[in-house]
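Of the protein chains in this complex, one is absent; all others appear in place.
What follows is chain A.
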Amino acid sequence: MNRPAGNLLRSFLRRSFSTAENIDGNLQSSKVQIFDRDLKRKQRDRAAWLLNRKDSLVNTVADNLVDRLEDVKKTFPSALCLGGSLEAIRRSVSGRGGIEKLIMMDSSYDMVKLCKDAEKDLSSDGIETSFLVGDEEFLPIKESSVDLVISCLGLHWTNDLPGAMIQSRLALKPDGLFLAAIFGGETLKELRIACTIAHMEREGGVSPRISPLAQVRDAGNLLTRAGFTLPGVDVDEYQVRYNSALELIEHLRAMGETNALVNRIKFLKRDTALATAAVYESMFAAEDGTIPATFQVIYMTGWREHESQQKAKRRGSATVSFKDIQKEFGGQTP
């Protein structure tokens, strides 16, 4: 009884995925698993316990992201905030963009719980908040139900970024806004170099310690591929200074940004770790002894299609030759 039901479920899932429109292909088998999403959940649980509300990097990024709401005249009564720096977004959002209802989602229960508990300190701004635990890759939100989707530093851990973005687009109402910040490929380049050198030196080979991240040029393609209109991408680079390389690792842990690659090697020799810190310090330390780390943040904006938006005409749809433009429009004074 048990097993056939399981098979049935599986075959149903497979079928419903392959027929689901817009979600390309079979989500379950064909996608490459780069990140261990379960581990990431646990890391985010840990990040909730270590959360530092005064983390200037996270606060700056969240503020910068939410600030974009003030650049548009539209208001966003209902907003969905996806994982990442949930708590920082909640604090920056108050009073901006006309948000009345905020739905906060994260894959980690502890993180969501933390936000829920923090709510009573913030409840004066009149935003109705609701909370749920969910996975960006399997967004449990009805189609066309929110005006805004915000994701701050969370989406770079999804295995299927285009899929997650397509689901966000579907969750948006027409003319809804998708706003996301992800870490870009230049992030932690110093650590990448130091890790590689230390590993070569101590272990005679390298293993992936730092996850692959999207490049700036990919971001625009991602937005277009996910079907957003009026895509916009911009990049900011932040340099954070630490007293030592170990402090950097502590910071990454508190943000829940530690290694979650499926192919990672599950231990790190003490020797190699110390060598990495030493290489990092000798190669990159500033004159005052502090250690810089680069964080590149890619900000992405995209809209769900709506007829009120401006758009380019279809290629080949012109009726006037460029040669005749002068003749055709030249006579009119603007």
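Methods note: a contact is a pair of C-beta atoms (placed from the backbone, for glycine too) under 8 Å apart; a residue touches a chain by one contact, two chains touch by 3 or more; residues count from 1.
The working rule: contacts and distances are computed from a predicted model.
Asks: Unshown chain, UniProt name, "NEDD8-activating enzyme E1 catalytic subunit", "Actin-related protein 2/3 complex subunit 5", "AP-3 complex subunit delta" or "Protein preY, mitochondrial"?
Replies: Cross-referencing UniProt, the chain left out corresponds to "Protein preY, mitochondrial".
Asks: Of the residues A:57, A:112, A:219 or A:233, which one touches the chain left out of the display?
Replies: A:112
Asks: Pick from A:128, A:201, A:271 or A:328: which residue touches the chain that isn't shown?
Replies: Of the listed residues, the one touching the omitted chain is A:128.
Asks: Can you work out which residue in A:58, A:99 or A:139 touches the chain that's missing from view?
Replies: Hidden-chain contact among the options goes to A:139.
Asks: Quick one: which of A:46, A:101, A:189 or A:225 touches the chain that's been left out?
Replies: A:101
Asks: What residue numbers in chain A mark contact with the hidden partner chain?
Replies: Looking at chain A, the ones touching the missing chain are residues 2, 5-6, 8-9, 12-13, 15-16, 19-20, 38, 41, 78, 101, 103, 107, 109, 112-113, 116, 128, 130-135, 138-143, 145-146.
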